[in-house]
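Note that one protein chain is taken out, while the other chains of the complex remain in position.
Then we have chain A:
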């Protein structure tokens, strides 16, 4: 039969063929199930980049399976269709498989690299984990340190700081023992100062120059030391395995090391030793982070200790200062009280002593004027002389004490030098002529006529020096010379401290008084200016005086920035007293009021207040006439009235001053004053109201001020007094004479 079939190669019921048939079947089954599995699992997983490959692979496998499946039919005779289908399937399979094989060449390396990357990432993850672990531990440590620092720095008390450190460290690191060794005063030993377990450790000491200790001190890291080291032998023996021990140095910053601008050097240091011991039998080891923690804490402790030290120091300094302040204040108050007491005493003595003296002198001189028998006259003269002497003495003593405490100040003013010398001469001539001494005065032509200085005290000084010359000379002559000192001659070998500085506004006046008296021996010269010291060798009983004169003169000369000294060749050879004082040069003589101007002639009064319109009210005719003449003499335009009514009628704003002569101060003056005030509302239109009164007391003065008067003058009024009163009044618009 022509069936167009293809015969299989082998007979169909061969055993081998049977096995092939079964295998093909299973292959086909497997080949069909693999892609299904693949699809299922790929669908499950979301990450599979090679879908296209899968499809290819699936196709390849499916086709392979199809081939094997179709192969089943080839075991029995089969039609040509089956054979062609078989062929197509095989061709397709071949195609796909080749393509797949080609594709796989690219894909498999990729897949392999994925694997390596996976491995790499896993390693990285492990590494990161490790690092995370480290960071966490460090953070822990940092937290511990911060906490410890907080504890430590929360107090400024040294002991608390150290104790807290040990306690906290012990707690954080779970230490068995923690100890602090401080250097002793000598610096040669370390003494156990604080421990964790024992409250007050008995003083163990360890010499500082132990190799282990040196090792620890040489670095700022925590160093592991052997538990057998002397500093570590703190625990009771009998443990199996002592825990590891670490020691670290604690820098003790000495206060003197601190300068504000530069940091202390770290070389010259004192260190304390901190020893930390892990619990025994724990097999714990010191970890790096724990050591770092210890080091960080130690640094903080050092800082905290230095702060505490600074605070202690400043507290101590402050307390000291406060004490000193209190003491100084007390001393000052005492000194002030003393000075006040002294001044009060002086003031009282001044007044008390001067008043009777004055009375004695006045009455004695009055007595002299009366009729006296010669004996009486002699007695009165003696009384007068003695009391004058006493008055001078009192003045001198009071002056000197004021000079001593520096409360004396010069009264500067412009004065005529020539006048001063002439006055001195006038005063000294009588005594000199009695003693038959010749006094001559020579003033240099270049000596300025006017100078600025304390005229009274300069005269006192000159008088004292000349007086001494006269006093100590029994015969001969006294020569007084005065000239301007030249700068070259100003420096004197005898007075090395005296350094005059010439300037444009000042000149140095040099006065030399030479006498031919008893002289002074060289060794006595330094004592001359000492208070109360008198030359004993000469007959000083007759000369009198207190010995203060030269001392006071010296003080005055010093105040005038000058120098005074005495030269003498010896006893019996006379002596020369020389002094130099600094005087000012007046700028323009006209500007200053010259106090010793001669009295102004009466004609001068006419131009004093030309045309000043004044009103005089006085009930007493004589007194009225006198006052009118007085004021007319000063150039005023005077209107007089005899009663208060007339006064009120006539007073106008043209009158600048109203003089009221009040015989009886009281309602009348009150009335007039208030009426005038009412009449002239504006202050500058109102005439000034002045009352003339015979005698007055404080109450009257106050009353006058109260009722609105501008001034009060006490009669009798001289021409000069009226003149000065008027000028003061017009200048200041008020004048109340002091009682």
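Methods note: a contact is a pair of C-beta atoms (placed from the backbone, for glycine too) under 8 Å apart; a residue touches a chain by one contact, two chains touch by 3 or more; residues count from 1.
What we mean here is this: contacts and distances are computed from a predicted model.
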Ask   = UniProt name of the unshown chain, from "Immediate early response gene 5-like protein", "Histidine-containing phosphotransfer protein", "Spermatogenesis-associated protein 17 isoform X1" or "Notchless protein homolog 1"?
value = "Histidine-containing phosphotransfer protein"
Note = Given A:479, A:623, A:644 or A:727, the correct residue touching the omitted chain is A:623
Key: Chain not shown: contacting residue from A:77, A:203 or A:694   = A:694
Remark   = Given A:270, A:307 or A:715, the correct residue touching the omitted chain is A:715
Note = Touch rule applied to chain A and the missing chain gives residues 602-603, 606, 619-623, 625-627, 629-630, 632-633, 661, 663-664, 694, 715-716, 718-719
